[in-house]
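All protein chains of the complex are present and in place, except for one that has been dropped.
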Amino acid sequence: MKSLLASWESLCATSGALRFIDVNLRGVGQVMFQDNPLSGALFLAAIAWGSIAAGVPQVLFGGLLAVVAATLTAQWLRVEPASLRAGLYGFNGVLVGLALATFVAPGPLLWAYVVVGAAVSVVAMEATANLTKAWSLPALTFPFVLVTWLLLLATYGFAGLSGAALPSAGVVAPFQSMAATRLDAGLFVQATLLSISQVFLKGSAIAALLFLAGLAVNSVAAAIAAVAGAILAVITAHALGAESDLITGGLLGFSPVLTAVALGTVFNRPGLRVAAYAALGTAFTVVAQAAFNVALTPLAIPALTAPFVLVTWMFLLPRLALDKR
Amino acid sequence: MKSLLASWESLCATSGALRFIDVNLRGVGQVMFQDNPLSGALFLAAIAWGSIAAGVPQVLFGGLLAVVAATLTAQWLRVEPASLRAGLYGFNGVLVGLALATFVAPGPLLWAYVVVGAAVSVVAMEATANLTKAWSLPALTFPFVLVTWLLLLATYGFAGLSGAALPSAGVVAPFQSMAATRLDAGLFVQATLLSISQVFLKGSAIAALLFLAGLAVNSVAAAIAAVAGAILAVITAHALGAESDLITGGLLGFSPVLTAVALGTVFNRPGLRVAAYAALGTAFTVVAQAAFNVALTPLAIPALTAPFVLVTWMFLLPRLALDKR
Partner (left out) sequence: MKSLLASWESLCATSGALRFIDVNLRGVGQVMFQDNPLSGALFLAAIAWGSIAAGVPQVLFGGLLAVVAATLTAQWLRVEPASLRAGLYGFNGVLVGLALATFVAPGPLLWAYVVVGAAVSVVAMEATANLTKAWSLPALTFPFVLVTWLLLLATYGFAGLSGAALPSAGVVAPFQSMAATRLDAGLFVQATLLSISQVFLKGSAIAALLFLAGLAVNSVAAAIAAVAGAILAVITAHALGAESDLITGGLLGFSPVLTAVALGTVFNRPGLRVAAYAALGTAFTVVAQAAFNVALTPLAIPALTAPFVLVTWMFLLPRLALDKR
């Protein structure tokens, strides 16, 4: 693997076009914190599979268009070259593109919207990074959440864009328990896998396996944390009596998966105390996800990865010496 | 009083168990900024009276469970010992416990929820303190508000937890004036006292007197500020024509009481200009309380002490030299 990546790196050093592809692939990889073009390529394969299998190839196109637009914008804005090359200006863009193409009906205005959204995501990334630098906090996917929320909310004010797949506005009301739905072994595995694939807004077990492969080629610990986080999220949601459709569709689990990877492997050195801390954060992200789902009910937009951002920032800010004995 | 506290302190120095009790009592005392175990004990007596008299002993249990869980979590996370010993990691926890047990129907899941909420309140406290350190701002009860809002909102997404005592979701609409309700002397005194007891989510005049006693044993100025703040809040709310039930139940006054104590005695040296400044902040907290009540109407959750946190931060940030001549 390493020699493969080394060969690719020397190829990129000789060609601007290949370097551009490399930067965009790393941008896709950074959605799950992996600065690795192979991870990005596998993630892209998963997005492609998930989009085409679900009959929405435009979602793949939206993601590709957005990551390229974001990278070009970052180049035009002359951001810091090392961060650019590591894909840090691409991951919010690709998510903006995937989300817009998922929730808004396709058409020329949508693609213009995607390009503007991706460009603004770069500005938002730089803004967030400067804002959180004082606390050594990473920007995470906050730029994606902020820009996409604004873009999705605005569709309700524009005749040119139809948020066809957005939820309808509802009234906050006590939870209606569904007829007893047993979470058997099959559904449990499905819920776990889809919690991983929904990080990229995909509900596909095969895509989930490709995402895990993409994680594993760069960090086996990250792949383990993702699976462990997904399992913990499903168990927590089930214990609290959350709606089965949300659980089995992975919609309560994708934010916790990101929290688990971030707190358990990326920003802390793995260990027993770190694992316990990350588990608390992961379980609380399930609560936060449910809370955001409720809070956004009157606004008719999805929570995206806001619960992950909020809880992970909350758990990173304390700067605890968790890995000391 | 001082010798009593000194004896208690030397007892605590010899016993881990007594020290643990001391830290938890101080945690309760810090809800109203008092680093004093006797204040905490009196506050606890008030909580006990208010809970048992209202037929909801589980609220007392929730508060006790939460403060102990918060202290244990803080020890496990190895927070700064001096702050821990001063009770600064307990006050948000006890409030989380009181609020959850007040609004959610009791049961095993509720107690698990309280323990998780109290543990996360410690993380949120450390996060908030690190965040606001750059401006020398205290965390106040922001961790309590943030964590409790998430936990309460999430109950609408879980069949296992029933927010039985939460408000119903409503639509924001012009205020319907009630049939002329005269705020006579008796109701005025009740409104003032309940504004104090509602700091701990209690609607009881006797509890209010115990809270005032708990303040007075550590700071007579704080007790005076609490009463003055409550009176000012009731007058302001009445002048603006707020609903009588909210006024007489103390529900527009508890945040202003905290603002008055914080701005008038804890974070500024008392004096004439400080009193005027604190009065402006206290009166504006009534407006903020009404505003939060309205803003949270569609979300069916209570404002908690968010108005106090917002206005007190706003009035502390300017770093004015109010006590200079």
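Chains: A and B, in written order; residue numbering restarts at 1 for each.
One rule holds for everything that comes next: a contact is a pair of C-beta atoms (placed from the backbone, for glycine too) under 8 Å apart; a residue touches a chain by one contact, two chains touch by 3 or more.
Remember, it's a predicted structure, so these values are computed and weren't measured experimentally.
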Touch with the omitted chain, as defined above, among A:6, A:52, A:169 or A:189: A:169
Contacting the left-out chain in the complete assembly, out of A:49, A:149 or A:267: A:149
Among B:165, B:189 or B:314, residue touching the chain not depicted: B:314
Residue, one of A:12, A:44, A:120 or A:222, that touches the chain absent here: A:120
Residue ranges of subunit B at the interface with the undisplayed chain: 134-135, 171-175, 177-178, 239-243, 246, 277, 280-281, 283-284, 287-288, 290-295, 298, 313-315, 317-322
Hidden partner chain, residues of subunit A it touches: 77-79, 109, 116, 119-120, 123-124, 126-128, 130-131, 134, 149-163, 169, 298-300
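Throughout what follows, only the chains that are shown with their structure count from here on.
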Subunit A and subunit B, separation of their C-alpha mean positions in angstrom: 37
